[in-house]
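Handing you this structure, nothing more for now.
Rest of the complex left out; these chains stay put.
The first chain written gets the first letter, and so on, giving A, B and C; residue counts start at 1 in each chain.
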Amino acid sequence: MLDRPASAIRFKRLLLTGAAGNLGRELRPRLKAYCDTLRLSARGDTLGAAGPGEELAPADLADKAAVFAALDGVEAVVHMGGVSTEQTWESIRDGNITGMVNLYEAARHHGVKRIVFASSNHVTGFYRQDEVVSPRDPVRPDGFYGLSKCFGENLAQLYWDRFGIETVSVRIGSSFAAPKDRRMLATWMSFDDTERLIVAALTAPVVGHSIIYGMSDNATTWWDNTSARHIGYRPQDSSDVFRAEVEARQQTLDRDDPAVVYQGGAFVRTGPFFAGE
Amino acid sequence: MLDRPASAIRFKRLLLTGAAGNLGRELRPRLKAYCDTLRLSARGDTLGAAGPGEELAPADLADKAAVFAALDGVEAVVHMGGVSTEQTWESIRDGNITGMVNLYEAARHHGVKRIVFASSNHVTGFYRQDEVVSPRDPVRPDGFYGLSKCFGENLAQLYWDRFGIETVSVRIGSSFAAPKDRRMLATWMSFDDTERLIVAALTAPVVGHSIIYGMSDNATTWWDNTSARHIGYRPQDSSDVFRAEVEARQQTLDRDDPAVVYQGGAFVRTGPFFAGE
Amino acid sequence: MLDRPASAIRFKRLLLTGAAGNLGRELRPRLKAYCDTLRLSARGDTLGAAGPGEELAPADLADKAAVFAALDGVEAVVHMGGVSTEQTWESIRDGNITGMVNLYEAARHHGVKRIVFASSNHVTGFYRQDEVVSPRDPVRPDGFYGLSKCFGENLAQLYWDRFGIETVSVRIGSSFAAPKDRRMLATWMSFDDTERLIVAALTAPVVGHSIIYGMSDNATTWWDNTSARHIGYRPQDSSDVFRAEVEARQQTLDRDDPAVVYQGGAFVRTGPFFAGE
C-alpha cells in the first residue's frame, strides 16, 4: 500500500470484482483507502469474512441477477473478475463475454457511470517484441483470452458512445511482486503502480472510453501510452532494479520460440485450441 | 449476375453459409459460376432443393458438429450466416460469437485456408457521417450486432496470426437492389459489386487478414479503402444514379436524430437494450 | 449550368453573398435552380435588378445591421463575399475578418444552420508545389488574404463546436472558364464543378465543419480530399484537356521565382506588405 493515498477523492461505495483472485486480494486493502464502503465480489465462497467497511456480494459473472445485485448502489466498479488465463472457450465465453454484458447492463440499469476494466496486454499479444504499440493500433489477440478482452474493450466503447458510461480499459502487463523473467522486464507493473493506475482511472474527471497499458516505468517497453496521458497515471517503480537478477537467471533465449518473439509470451502457443479436435 | 465472371479462378468446392438469407439467395447463383460444387448452409429447412452443382449442409452455427460437417472438404468459405440485425443478446451470442468460434475451429480442423467474412459497417457505426474512416481506425460498434462483428474480425485476426487461416472481413454497407434512403447513398453496394468484391476476396493470391468496406463507387462515402486496394476490388456501380429519386423522396432530415448524425443510422438508437430492464 | 441539377434537394430561400463578383455572377443563375428564392447580396449598387425568384439584400460585410438583415429568413448561405485578392490589411480586416464575425453572429441570431464558405487555397499557399496537402495539415497562408481565410475557417469551427452551425469551408483553387497558366493545371475548378461542389456542400445531410479543396479532376494536383469524401463531391471536368494549349503558351518557368515554387503562385510575393513602411 502506498505511503499516502494516490488521490484525495473519496467514494461512498466501490465495487471490486474478482476480489478473490491474486490481484484482487492485493487490491482489496488498497482500494479500501478510497471509499467508505468497499463491496467485494467473486465466485462462490472465496472472499472470507467482510472486514470493517467491507461488504460481500458473491456472484458468478454469468449470473445476470447476481451481477445486477452486485452493482446496486455503487458509484464505480473496478472490474478484475472473469477468467484471467487461457482456458476453454466455454469458460471464457461465460466469464468474459456474457459476464461483461451482464456487468454493463447492470451499470446501465443502476446508473453506474465509471468502470475500470482489467483488460490485458494479450489483446495485442501477436505484435513482435521489437514493435512499439499504442492503444490506437489494431488489436492482435493471442488466444481466446485476449480475444475476450478485445470484446470487453469494444463493449466498453459501445456503452460510452451509446449510454455515456465511462470506462478506462487497463491493458495490464504483469502485475506481480517482481518480474519473473526477461519478458516481464518490459511488462511488469508493481502493485503500487497498479494502485496508482486504478486510482487515476477512478478519479480522472473525464475519461470517456480510454485505453491504457498497465506497466511500470521500465526502461524496456513495447507500449506507448502517450494517448492516455490525460488519465494522470505516473508510474514510480521500474523493473530495472530487478534486471541483473532476472538476466542472470535467464541468460539464453531461444529465438525460434514464438513465446520469445511475440509480446504475448507463452500465451501465443498454449491454450485449449490444441486440445485435439 | 455479371456478364462475364469476375475471375477465371475456379474452386472445387465452396461453402456459402447464410444461403437462405436475403443476400445469401442473391449470391447463390452468382457463386455457382466460380466452383464445381457450391455447398449451401443455413438454419433449418430453408434452402429448398439442391440445384445442379449444389449440395446442402443445413447447420445451426451454434451447433459445433453441424458446422464441422459443413466445412469438411471445402476449399473456401463465404460466411454470410448468423444474425444480421439488432436482436437479443442471446441470439447474437449464439449465432455470431459461438458461431464464429465453431466456424474457425472447423476451418482449422479441416485445413480450410480462406474465409470471406460478412462483417458490417456497424462495427464503426458510432462515427459521425461527416467523418471518413479507414479499416485501421478503432472500432465504434453501434449495438450488440456491431459488437459481434468486431468479435468476428478479431477472431479472424487471431486465426491468421496463429494458424495461418486467411480472411477478408468485408464491412458490408447496404447490399440491396437500390439505395432506399439518403444514408444509403453513402453505404450502398450493388449486387454486382457485391459479387465482384467477394470474388476478389476469394481469389486474391495473398490476403492474411484484410479488412475492407463493402460499397459501390458512390460519390458520397464515409470510408477510405486505400489500405485494402491489394484485394483488387474495383466497384463499377454507383448510388449516384439513384440520387435524384432518393432525395426527392426524402427532402428533409432531422439533424437532432442520432440516426441522421451517425454512420450506423437507425441502428444507433434501436435494439433490445431498451427492452426495459 | 448543368444539364440537370446536381441535387433534388430544394431550399426555400438561399443567400448568395458576393453576388456581384466574378464567381458570384457565375453562380447567380446556377444557384437559382435549387431554391424558391435566391437572395443576393453585395456591396453598394452592383447587383442589377432582381430577376424572377430573386431578391436583393445589398450589404457591406462590415456593416453588422445590414448583414443581420441579409440573413433574416434564409435557410442556408453561400458566402462568396469579402475581399478575394491580396489588398491592404484594412480592407481585408473589414471584409474578411469583421465581415465573417458579422455573418456568423447573424446566422446564430437567425438560426441559420448551414453555410458554404468560400475559403481559398491560399491558406496553404506556402507549401511547395511538390507537396500533397490534406485539409488536416497545418495552414501556411501566403499573405493577408490567405490569413483572413484561415481566420474564417477557424471561426466556422468555433461556431460549429459551440453553436451547432454547420459549415463547409471550400478552399477554392482557380474557378475560371479555363486554366490560364501551368499553375492552374493543378488548381483549376470548372464552373460546372464549382456548382457541383457548392450544391453537395449545401445538401449533404451532415457536415459539421468540413474542409475541402475546390478543384476539378485534374491529373496534376497538390491536394488530397480523402478526408472530405463524405461531402459527396465528384468532379467531372479536368484541366487535362487544356494542357497542351497551356504548356505551349508557357514553355519555360523560372524555378528561382517563388511564384513557381510555391502553391500560392504569385500571391507569395505580392501584396501591400511591400508598400514601403
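Keep this in mind: contacts are C-beta pairs under 8 Å (C-beta built on N, C-alpha and C of every residue); 3 or more make two chains touch, one makes a residue touch a chain.
In this text, all values refer to a predicted model and were calculated from it rather than measured experimentally.
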With 3 chains placed, the number the full structure-file assembly comprises: 6
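In this section, only the chains that are shown with their structure count from here on.
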Trace the shortest sequence of touching chains from chain A to chain C and report its length in steps. 2
Looking at chain B with chain C, do both copies bring the same residues to the contact (over half shared) or different ones? different
For the identical-sequence pair chain A and chain B, what's the CA-based rotation angle in degrees, nearest 5? 180
Greatest contact count: chains A-B
Provide the C-alpha centroid distance between chain A and chain C, rounded to the nearest whole angstrom. 51
In angstrom, rounded to a whole number, how far apart do the mean CA points of chain A and chain B lie? 33
Whole-Å distance, C-alpha centre of chain B to that of chain C, is 40
For chain A, jot down the residues that touch at least 2 other chains. none
Would you mind writing out the residues of chain B in touch with chain C in their complex? 128-132, 182-183, 185-186, 218-222, 224, 226, 240, 243-245, 247-248, 251, 253, 255, 260-261
Quick check on the complex: what are the chain B residues that touch chain A? 68, 89, 93, 97-98, 101, 105, 108-109, 126, 136, 138-144, 146-147, 150-151, 154-155, 157-158, 161-163, 268, 273, 277
Can you tell me which positions in chain C touch chain B when the two form their complex? 4-5, 7-10, 113, 200, 203-208, 210, 226-234
